[in-house]
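So the structure is just underneath, and the comments pick up after that.
Complex shown without one protein chain; remaining protein chains in place.
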Amino acid sequence: MNESVLEINNLAKSFDDVCVFSGLNLRLDANEIVAILGPSGCGKSTLLRCIVGLEESDQGELTFASKRGTEGVGYLFQQPILYPHLNVASNIALGFRTKPSKKERQRTIARELESVELEGFESRRVESLSGGEAQRIALLRAMLGQPEVLLLDEPFSALDLETRRSITAQTREWLKHRNTAAIHVTHDPEEAELIADRVVPWAALFDHREEE
Amino acid sequence: MKIRLMLLTVLVLAAPLSGCIESASTEENCIVLPAGHEDDGTLRILTYDITALSDEMLDDFTTETGIPVEMIRVDDAGGILDQMMLTKEAQQADLMIGLDNTYLPTAIDNCLLQPHETNQDNITSAAAAFYDGPLAVPFDQGDVCLNFDEDALTEANMSIPTHLNELTEDPWEGKIAFPSPVTSSPGRAFLAATMEYFSLESDSDAMSWWSDMIDNDAIITTGWTEAYETHYTGGYGEYTEGHIGDAWMTVSYCHSPGVEAFYSGNSTHSTSLMIDHASFHQVEYTGIINGAAQINGARLFIDYLLTPEVNGNMPENNLMYSVLEGFDLPETDGYRYHADVPSVVTVMDYEQIQTNMDQWLEEWKSATQQA
Partner (left out) sequence: MPRNSEVVGRGFVVISYVMLSTLPFVYAMARLQSVTSQTPLEALLNFPEAYGAIDALRFTLLEASASAILTVLFGLPIAWYLGRYQWKHATLLRAVFSVPFVMPAIVVAMGFLLLIDQQSLLFKAGLDLRTETGVIGAYAQRTGWSHPGHFLALIIAHAWFNLSLIIRFVEPTVARLDPAWEEQMSLLGQGQSTYGRLRHLWWPVLGPAVLCAASLSFLFSFTSFALVKWLAPFNHTLESLMASYGGSAGIANYRVDTSEIVMSASIVQFLILLGALYLTSTLQRRHSNRFALVSEHGAQASRGPPTFKAKITVYAGFVFALAPMIAASTASFRIRNTTDTGTRYTWGMEAWDAALAGNLSTLSVTEALANSMIFAIGTLIIALPVGWVLASTIHALETSNHHRFAKALDVATLLPLAISAIMVGLGVLLGVLKSMPSLFQWSLLPILPHVILTVPFVVRIMLPAMRSVDPKWKEQASVLGLNPLRTWYHGYFSFIRGPAVVASSLTLAFSLGEFGASWLLVRTGSWDTLSVLVDTLMSRPKFDPLVQPTAMAAATVLMMLTFFLFILAERFRAEGEGGGF
């Protein structure tokens, strides 16, 4: 059995006395990509927000194997949040956790862009990007921080079918190449199958052990 | 329409002529201008914020004469002159109230007033001495002098100055507030007094004294109110907002301590500096503006202003002496008791002011480095 990077035990979260979930369990192994499949509004996004620390859970345990804890977690929003006052390169640069030299920074960004087939996009304005391009750049940025775990909150749902398929496959390849574990939430079974090593239905999170 | 055009032409042609201030142009060079505005039966009075003319008074006048009155207010006597100069080509007011004897010659030289007949028999000689011609009639008077805070001097163990030169010395550093003669009529009056005062001295002159006052950190303010209220410690100013209270002496009227007492139940610690020639007899005038429309109303108002009922109440309503014979300050609450009367006051005649006032102001500006 691979070592786990994240263990969730008996997690519960409510908003104003409305229970979103409780008794949630999940284990994520190193290099593993898990897709959580569930309908819209069931609480998938809330789970991810609890993991990354944007929300505080009411009960339960979240254990990270890495000492970095939530700092070692990357997050991809549903809409790519690219800042309009910055160009592509500057947006990506926000992801650096250290302060590389200007040359190093430029080299890294150029290399990353090339890896997603967006060479030469450094000085483009974010308004001029297509949905797929924007999401790829957001992905690059999230990975720059070298997270142990990447959380993807239905980031491809706004894209057309073709783009969605290609970008999902690309993302999987990319994550595997970088040995990054990931949790991907979606309502689309095809997307879940494409990206994940293991697909977990939402309901299964509430049994004692997750089932495939 | 044609007549109007003719009158307008006359006005346009006459205007440049009447605009000249070559020195010593006399009233004989002035022509009476046609009305600068439509006569709609209302009398328009151009004045500073004169408290003598209360609502009841104006209502009484209207009731008696059937002529409604409108007040056009400017900030002070200088403002009256400015306004008349500015609207020379089309005067908007009919009657002027408030120019004093330091401003009157300029107004007359610029043909801003027109002649009229008024019975001035009952007017005191002190009021009539400066000017008794047909262009202006005195309506109140008073002596401008330095007031000081008795209590402050006692506490500081200082004696009362007997000569103006003492005020340029250390104990008085930064302790005297003067309203600027450029912008204030009491300030102007006091400047004239210093001219007279130092003309009688052999070894000092007025402008050196003013320079020395500036070197001694004298405070120069735009108007009387700021000097008296904000800076002077001897008056009601200590109870008003913004009082700084850094001056023990300022320019006001010799009877101002009487006014203080009148409003404070016969108590005041302000008194006047009684030094011969260091005070100036100020007379305030009213006159029909050249270019007035409601001339009849203006004449009637001047008469009204000189009635015993109105003029006799100048001390209470306008805080100045009446110009009529037989009227004095009231005795109530120590008004008369605390009002100081200088033994020797500077009285200047018309020619002196007419010839010299502008030059004195220029010299004052350079001596004190003020605009």
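Just so it is clear, A and B label the chains in written order, and each chain counts residues from 1 on its own.
Here is the rule we use: contacts are C-beta pairs under 8 Å (C-beta built on N, C-alpha and C of every residue); 3 or more make two chains touch, one makes a residue touch a chain.
Note that this is a predicted model, so its numbers are computed, not measured.
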Note to self: I'm checking contacts with the chain that's been left out. Which of B:141, B:183 or B:271 qualifies?
What the structure shows: B:183
Check: For the full complex, which residue in B:32, B:67 or B:85 touches the chain that was left out?
Finding: B:85
Next item on the list: Could you please point out the chain A residues that touch the chain left off the display?
Entry: 52, 54, 71, 73-75, 77, 79, 81, 83-86, 93-98, 141-142, 144-145
Margin query: Give me the chain B residues in contact with the hidden chain, please.
Written below: 19-21, 36-38, 40, 44, 49, 51, 55, 58, 70-75, 78-79, 81-83, 85-90, 92-93, 110, 183, 219, 221-222, 224-226, 228-230, 235-236, 239-246, 259-260, 262-267, 319, 365, 369-371
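Simple rule for what comes next: only the chains that are shown with their structure count from here on.
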Note to self: Centroid from C-alpha atoms only, then distance chain A to chain B, rounded to Å. What do you get?
What the structure shows: 85
